[in-house]
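Removed from the display is one protein chain of the complex; every other protein chain stays in position.
Here the chain labels run A and B in written order, and each chain numbers its own residues starting at 1.
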Amino acid sequence: MKGYGFLITGFKRYFAYKAQVLAKLIASPAELVIMIIVWMSIFNYSGLKEIGGFSLSEMINYYIIIYIVGLIISDKSDTRLGSNIQYGYLAMRLLNPLQIYQLYLNDEFGEKLGILFTQLIPVVIISVLFLGLNSSLINALLFVISGVLAYFMIFFFNMTFGLLYFKVKEYRYTSRIKNMISGFLSGKILPLSVFPLWLSEVIKFLPFNYFFYAPANIFLGKYSLGVSLITLLIQFSWIILFYALFKIGWFKALKEFEGVGI
Amino acid sequence: MPENIITVSDLNKSFKKFERSVGLISALKSVFKRNYITVNAVNNVSFEVKKGEILGYLGPNGAGKSTVIKMLTGILYPSSGEINSLGFIPWKDREKYVANIGAVFGQKSILWHDLPAIDTFNLQKTIYEIPDDEFNKRLNEMTELLNVRDISKTPVRNLSLGERMRCEFIASMLHNPKIIFLDEPTIGLDVVAKEKIRGFIKKVNKEYGTTVILTTHDIGDVEELCDRIIIIDKGIHIYAGSLLDLKKKYVNHRLLKVEFNNEVKKPHLKHCELIEKPDEYTALFKVNITKTGMTNAVKEAFTKYNVYDIDIKEQSVESIIRQIYEETTKKLSDVK
Partner (left out) sequence: MNFKRFIKLYFQNLSMELSSVTTYRVAFFLNSLSLIIGAITGPLAVLFIYNVSPGFNGWTFPEMLVFLGTIQITFGLTHALVLGFSWVTADLIINGRFDTVLLNPVNTLGYMLSRVIDFDGFVQMITGLVILIIGLFSSGYNPDFTNWLFFAFLVIDGFLLWFAFSLLIGSLCFKYERSDEWFTIIFNLAKFGDYPLSIYGSLLSFVFTFIIPLGLISYYPANFLLGKLTDIGLFFELTGLMLVITFLAVKLYSKSLKNYSSAGG
């Protein structure tokens, strides 16, 4: 892959601060543990076999998957773009022969590699051994593909969203608000099936459904093979859509940027 | 005879420095264990500062300057040794002691970034408990002197570096400190701004009797302001005395520029080193004045060649100091 030097740098940068590594190792599972305890208590008290179409063990698996996916799929390209624009680094980035999104992807991948080894693999092992995480081979495979597609969906969605920052100066809080809303609507806090029916139906038309909720369902075997394949197709279409939106928007923004100068 | 306002005896300071790992494997290792080395930043330093003097504290980067200054201002504890400043032990009586000193650190601003300087001035009034009339008097005096009346109402972030530095000075001096520590006060300033700041320092020193300790890399600051200088390198004081004495002690050459009426391919003078030959008609010599006088060299030039013009220059203070740094480095590596 072109420009893989960025990848190595991203990987090294990840380890440069050992405290950061340690912190993430200790801190993030706490949230997962809490969610598991919370749902155990809800199921226990309710006496129900299923809530939102999920049994307790499916619910636990759901949150584990969400956590695992969240580790790898997180993306900060919108704030990166916003900060590059605001601090004037964009001009420097443009000097690089690689396209802007290729550069950002490289930054991201390097970090992902670091996360893969220090957090992802241990968590998967622990989950499989102690928390009963399991799935059929086909589902797991389809899940991985869906996860990768979800990543690119989020990436190009963020890149497109980041174009806003050519006009809007304040990027930190704006992105934070976007992340909160998108996180909620993609099922990170609560499976979408627990949402009121009318809301979850609406969300199916939005990309958010396919960031986390749909991939998780594939893993849990909630979708038939046909539905899973259609999901992958829909994800792929969203990627094309965001990619196109980004390219068009980028072209327009650059024209103004180079003409006027931010 | 002005008394000593600061006395430093056998000051020592060592730090633990953690090694930053290079390369992936050592980066991974460092997650588990950190290696460190002990660095002696300050080595048995002793000196005095006289009341009302302007002392220049010079040294290359990493020489231990800022470490000594931090101990003088009570920000840092020494590993061993004593400091008596204004009758206080700086780090022990910090709160009481720092009410009498001021500091301008070139890179570190005390002005609130988003607000006009005047707001920070008022804050200083509260922090240093400056009575109203004294505050107003000093504010007016210094605002006039540094010509900041208009800009003190503009948000600091909109000021140029020179304007900001002037406001920093005022903020640091409103409480009439007896000693003021200046760390690279003229760095990054243009020539006009530098002159303004230097003029201010001189005036303040003269009128209020403020003792000034100035660390700088700018030789212009040193020549214009300092009564006395101390040079520190690798944690050791290698020179303490006046600028004049420094020149007398270390100057071993002067520069002689000769312009000839005809082409001279290889000009040569006794006890002189040809250091530059800009063109066929000009030669720049380093005259070793320990071996021969400038007069002899000039006489020889006129006798030997057909001279059009000559120019005599002193060795620059900068090159003297550079010489001293180089000598120290050489001495220390010989010792090893």
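We take it that contacts are C-beta pairs under 8 Å (C-beta built on N, C-alpha and C of every residue); 3 or more make two chains touch, one makes a residue touch a chain.
Treat the numbers as computed from the prediction; the structure is a model and nothing was measured.
Undergrad: Which residue from B:D114, B:E280 or B:E327 sits in contact with the chain not drawn here?
TA: Touching the chain that is not displayed is residue B:D114.
Undergrad: Spell out, residue by residue, where the missing chain touches chain A.
TA: So the residues of chain A touching the missing chain come out as 17, 19-20, 22-24, 26-28, 30-31, 34, 37-38, 40-42, 44-46, 48, 51-52, 169-170, 172-174, 176-177, 180-181, 184, 189-190, 194-196.
Undergrad: Can you list where chain B touches the absent chain?
TA: Counting over the whole complex, chain B touches the hidden chain at residues 13, 15-16, 41, 67, 70, 73-77, 91, 94-99, 101-103, 105, 107-110, 112, 114-115, 119, 122-123, 126-129, 155.
The working rule: only the chains that are shown with their structure count from here on.
Undergrad: Can you check how far apart chain A and chain B are, centre to centre, with Cα atoms defining each centre and the answer in Å?
TA: 53
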